[in-house]
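For reference, the structure I am asking about is given below.
What you see is the complex with one protein chain gone and the rest in place.
The block that comes next holds chain A.
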Amino acid sequence: MTTPRPETLAKLTPVLTKRWLSPDAWRIGTYEKLDGYAALRKALKAHPDDLIQLVKDSGLRGRGGAGFPTGLKWGFIPQGDGKPHYLVVNADEGEPGTCKDLPLMTYDPHSLVEGVIIASYAIRANRAYIYIRGEAVHAARRLRNAVQEAYAKGYLGRNILGSGFDLELVVHSGAGAYICGEETALLDSLEGFRGQPRLRPPFPATHGLYASPTVVNNVGTIASVPYIVLGGAEWWKTMGTEKSSGPMIYSLSGRIVNPGQYECSMGITLRELLELAGGMQPGHNLKFWTPGGSSTPLLTAEHLDVPLDFESVAAAGSILGTTATQIFSDQDCPVYATYRWLEFYHHESCGKCTPCREGNYWMVRVYRRILSGQGTYEDLDTLLDTCDNILGRSFCGLGDGATSSVTSSLQYFKQDYLDYIEGRTAPKLSEKTLVGAH
């Protein structure tokens, strides 16, 4: 493996991940030695509005996929309205390909807890929840332990560090529903209902949890806050691009030599990421990849030099999403990959709206037909027509996301579909594998 060039290495920006190298960073003692809770002490001396301004100035954008400016979101919370405010952390990581929040919460849970306290202080919330994916049990263990330690040290509870600010923080485990990563579905789930999205407006900023003003932020977003408080907005903006500032954890998986987490300056390209990750595995050539999870349209080898920031990826016809870069080679079939993703969306559709519930159900069946060698040319039109009826017409982004890989794989790899239909590719699914398929 050749060593990456110095200019590529210089794009590495270990900030949020840095403490992962210290095996005991999840303990409060070690965390405090590594700048831990210094940001909280500093923040509690500032006015909450100054903190909101600071986050605005930093240009921090949501790390959960949408990239909404965080400071702006905090600023939407009406102040002096006499209602309780809430901070809810979306730790329901489940987008296929995405695997950055779980390690963060497992190896450095206090950075999230500290971020929660600062953010709650800024938006004047006295209750905060971390809604963590149910299956993330080890991360939840560490997180609950961290919350307990923070209470014991007076970082949580009544009159935090003598500031007069009170905060209760509860770690709430979900129960296995991808849709609860959608912020309004998450709020419904947290209120004890089925996790189904709500109609917007009204937005959570005014009518969120318990119909009160609520900020819902991703783990990575909140964990960034202590660093911005310490290092300042200008320092934060030395990383990333003008409109997509800061470091980002790129999660590389698939047919590469060294899959893993690479925290880099936003705007790095896949070519550079591959260089850091030791390149493609021997015998594999890049065929298609997702820039940010399965809900983002596929890109190809033509897009190796697209800067992976919010604007540039959108200009290339996809979405930055969660920067979960799944890399597939010429030995992987885009039709089959898309089929498996659709099985996922079909399984995870909450059933509330018809386009998503029925559309995904039928598209899965069309894919099974194509992959078992019984597809027709009309099937391809049916797929696009179905996508047309889901995209923008479903209740929330889950349905939209489902269409991404279908339309993009048809755009770039129509030949692969035709090979199944015209019998050049051997059927991937047999009658046997279809029996008992869910």
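To be clear about the criterion, a residue touches a chain if its C-beta (ideal position, glycine included) is under 8 Å from a C-beta of that chain, and two chains touch if they have at least 3 such contacts; residues count from 1.
One rule holds for everything that comes next: contacts and distances are computed from a predicted model.
Peer 1: Pick, from "Branched-chain amino acid ABC transporter permease", "Transketolase", "DNA-binding response OmpR family regulator" or "NADH-quinone oxidoreductase subunit NuoE", the protein name that UniProt gives for the chain of this complex that is not shown.
Peer 2: The record names the chain that does not appear here as "NADH-quinone oxidoreductase subunit NuoE".
Peer 1: Which of these, A:Gly29, A:Gly154 or A:Gly260, touches the one chain of the complex that we don't see?
Peer 2: Missing-chain contact among the listed residues: A:Gly260.
Peer 1: From the list A:Gly82, A:Pro201 or A:Gly283, which touches the chain that is not on show?
Peer 2: Only one listed residue reaches the unshown chain, and that is A:Pro201.
Peer 1: Thinking of the whole complex, not just what is shown, which of A:Thr13, A:Thr269 or A:Thr425 touches the missing chain?
Peer 2: Residue touching the chain left out of view: A:Thr13.
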